[in-house]
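For this view, one protein chain was removed and the others were kept in their places.
When the chains are written out, they are named A, B and C in that same order, and each has its own residue count from 1.
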Amino acid sequence: MKRDREVTIQELKDLVDKFSAERNWQKHHAPKNLAMNIAIEAAELMEHYVWDRAGEPDKQEVADELADVLFNVLNFASTQRIDLATAFMDKFEKLEKKYPVEKFNVDRDDLDEYRRIKKTYREGKEAA
Amino acid sequence: MKRDREVTIQELKDLVDKFSAERNWQKHHAPKNLAMNIAIEAAELMEHYVWDRAGEPDKQEVADELADVLFNVLNFASTQRIDLATAFMDKFEKLEKKYPVEKFNVDRDDLDEYRRIKKTYREGKEAA
Amino acid sequence: MKRDREVTIQELKDLVDKFSAERNWQKHHAPKNLAMNIAIEAAELMEHYVWDRAGEPDKQEVADELADVLFNVLNFASTQRIDLATAFMDKFEKLEKKYPVEKFNVDRDDLDEYRRIKKTYREGKEAA
Partner (left out) sequence: MKRDREVTIQELKDLVDKFSAERNWQKHHAPKNLAMNIAIEAAELMEHYVWDRAGEPDKQEVADELADVLFNVLNFASTQRIDLATAFMDKFEKLEKKYPVEKFNVDRDDLDEYRRIKKTYREGKEAA
């Protein structure tokens, strides 16, 4: 079985597509439904961490929930014809500009700049 | 720039790790926080589909939100030392057993079996 | 048993407080944890609506999930000393200003204004 060093995004997408095609489930996979399902699976992952009182979550259960999120991300990308590598690199460049290493680095974490970014974010929401 | 056919999961993980290391942000990346952030980004993706009234969402904005989810999934996997390809294949085999092609296929979608699976799911939650 | 016409928000808050106090669970109820739990319960409600294929969800199960969300909203409000009636009315006034009846009413649903509001929202997030 391939591991992260060997497997490409497309190989995983192909498995997801095959799974849907064999069951004729593409008809259920409107982007609205898949977006909801990503959020549902993300909440199931989160559920392992909410109360802090029962010790560390089971590693395999957590990996399982994370795989559920990934499965749905791949399904969304495949059905919506989004190249994830391209989307990731676009986002990555935006994040590098938003949090430049001159302001956020090993020696300093620019909290003023961080708060300014978050304030802009929330004012945008408020106005909207 | 590589596309889904060429890029491995590990190459994307390495970029996420480098991004965190350069900013000394690993200290913020407790699994609880990353699980929360996956759910937050998933909700932002979902927000594009909630009201149905303003037509199709912008393709680039959607790809951006999906990339945010993926970024956080990779970050979670990397910091928790989860091999995503392995977790995905484990999950994939479970899904193939849960939804066998004999019951769910092009000619029939076994709604009774589907409802039974969902009922078990909800009774499990109810009991818990 | 009281119904919505008779019960006050405070009466429900008092029950939530009593439930926590009897079990000595206030120590688990950091706002971070309660916010997570509201999101988790919201996802469980959403799960009843994701696939559209098994007909209408069971009314009682849906009411149960909604009650879980409400329970956690009340718990959050109570532990953080937020008067929900006040918070609701503040929000209500903001919403009335954001979506004025001159622009959004029975005869017209101002899609241009709606898109402008959403665009401002997303640009705020993008900038942030």
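The rule is simple: contacts are C-beta pairs under 8 Å (C-beta built on N, C-alpha and C of every residue); 3 or more make two chains touch, one makes a residue touch a chain.
Keep in mind it's a predicted model, so treat the numbers as computed, not measured.
Q: Under the stated touch rule, tell me which residues of subunit B contact the chain that is not displayed.
A: Looking at subunit B, the ones touching the missing chain are residues 28, 33, 36-37, 39-40, 42-44, 46-47, 49-53, 98, 117-118, 120-125, 127-128.
Q: Give me the subunit A residues in contact with the hidden chain, please.
A: So the residues of subunit A touching the unseen chain are 36, 39, 43-44, 53-54, 61, 109, 111, 114-115, 118, 122, 125.
Q: Can you list where subunit C touches the absent chain?
A: 1-10, 12-13, 15, 19, 22-25, 31-32, 35-36, 38-39, 42-43, 45-46, 48-49, 52, 57, 59, 62-64, 66-71, 73, 76-77, 80, 82-92, 94-96, 99, 101, 104-107, 109
FYI, only the chains that are shown with their structure count from here on.
Q: Between subunit B and subunit C, two touching copies, which fits better, same or different residues at the interface, with half of the numbers shared as the threshold?
A: Answer same: the two copies use largely identical residue numbers here.
Q: Determine the centre-to-centre distance between subunit B and subunit C, using the mean Cα coordinates as centres, and give it in whole Å.
A: So the centroids are 25 Å from each other.
Q: Measure off the straight-line distance from the CA centroid of subunit A to the CA centroid of subunit B, and report it in whole Å.
A: 6
Q: For subunit B, what residues touch not just one other chain but two or more?
A: 36, 39, 43, 109
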